[in-house]
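Removed: one protein chain of the complex. Kept in place: all other protein chains.
Let's turn to chain A:
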């Protein structure tokens, strides 16, 4: 009996997490007003089913086997004073292997990225060293030296491919380090991101263009001009797949591939933005700027929650699955706990990587590990209580076999979400649009007009070649980031023209039968 009470209490505590947002749901009063009994019954049934689903999901939490990690101290001891060495002495043997330091002084500073399951890591040294390895199994996948600048590395949908932003272009390598693709449209890229559910590789670079490339079809989905100059700060919101860009004028802009202008523009700092991170629930954002501030934001209201002063500007930010905030500044890494809930007086953990400059830090998913790339190589730290203890094998599974990986790849491709569905509120799909009627009709009209504009006949002046040939002019004139049917058609036409011209010139060289201009004056008869 007592056990049952406890179970009920646990379920009641967990329940709110699983209840889906209920906008547009009818209240009991409104439900009473419905005269159609069949409709009423259906609505009540749906309501009942969703409630039941939430309670069952909450109940299933009892079955989860793993507990999150923790670090507790007694008396006057402080958690932030505990060093990795002390931790190493106090944890089990398997976990001691998670603390390591790779000394790679010649090619640093390094940027790094974990796969979604957290098993594999790829590191890229700025001077041209790229390596990917299975850090849990201590197995090297590949190691290559590209002899040019490497600015960022990023895993694609699984551990078979990763993208590297190099000196001029972005390259995609496979797990053996073989160059698979060179993405010529992505030029001088500083930061890469990958949206796993949309199969979109996102890049932003010196020219300030944000580009979305579909890695499953190879199509360039969108090219957006930020108009805010060179950009090297980017983070994705994992909850709604919106990209957050930090700019040198102190603003953070939010982008979706469907809009040529930012969805939201926030003035966050008085100096250039150095780093941005968004948490996994999509509620909070952390930014740091050259003005020495570290600010925490609520991105539901776009209002600041807390701000901290950093002695030197934080160069890198990251948020773990359980909501720990990692800050890399100078040679230091500081980890904050519950930072978004209330102002903290002291950090949770500290680490000094002496004599280096930290470039990139990343929490490892599903593990209590923080990876940091710095000028002297790559290090791995234990941060207890950072990773999600219970994994979902169908979502990201560090222990998956090859067969399982193949299966998962096929399924994820089948479930690939179209880029059109990237919006600020991802729960909007399937809901009734409750905007005012005027707005809806206006939108509808605009849409129809746009459609009509696309359908219109393509009228081109008869200028065939040169820089301002009509096709090229058309391509130049239209909005560059919109790739519609018309544009594809024009591109195709242009390609055909080019091909035809090429063919013509080749033919000219080979065609011997054609009479030469001066031949008419010669006595010899032409061979037929």
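The working rule: a residue touches a chain if its C-beta (ideal position, glycine included) is under 8 Å from a C-beta of that chain, and two chains touch if they have at least 3 such contacts; residues count from 1.
To be clear about the criterion, contacts and distances are computed from a predicted model.
**Student:** The chain that is not shown, which UniProt protein name from "EKC/KEOPS complex subunit BUD32", "181_t:CDS:1", "DNA replication complex GINS protein PSF1" or "General transcription and DNA repair factor IIH subunit TFB4" does it carry?
**Tutor:** "181_t:CDS:1"
**Student:** Hey, which of A:40, A:127, A:175 or A:416 is the one touching the hidden chain?
**Tutor:** Checking the options A:40, A:127, A:175 or A:416, the one contacting the hidden chain is A:416.
**Student:** Using the touch definition up top, pick the residue from A:152, A:188 or A:368 that touches the left-out chain.
**Tutor:** A:368
**Student:** Who touches the missing chain here, A:158, A:321 or A:362?
**Tutor:** Touches the omitted chain: A:321.
**Student:** Per the definition of touch given earlier, which of A:28, A:138, A:345 or A:401 contacts the omitted chain?
**Tutor:** The one listed residue touching the chain not shown is A:401.
**Student:** For review purposes, identify every residue of chain A that touches the missing chain, sorted by number.
**Tutor:** 17-18, 20, 38, 57, 60-61, 64-74, 77, 82, 86-87, 90-92, 94-95, 98, 197, 238-241, 280-282, 321, 366-368, 382, 384, 387-399, 401, 404, 414-418, 421, 426-430
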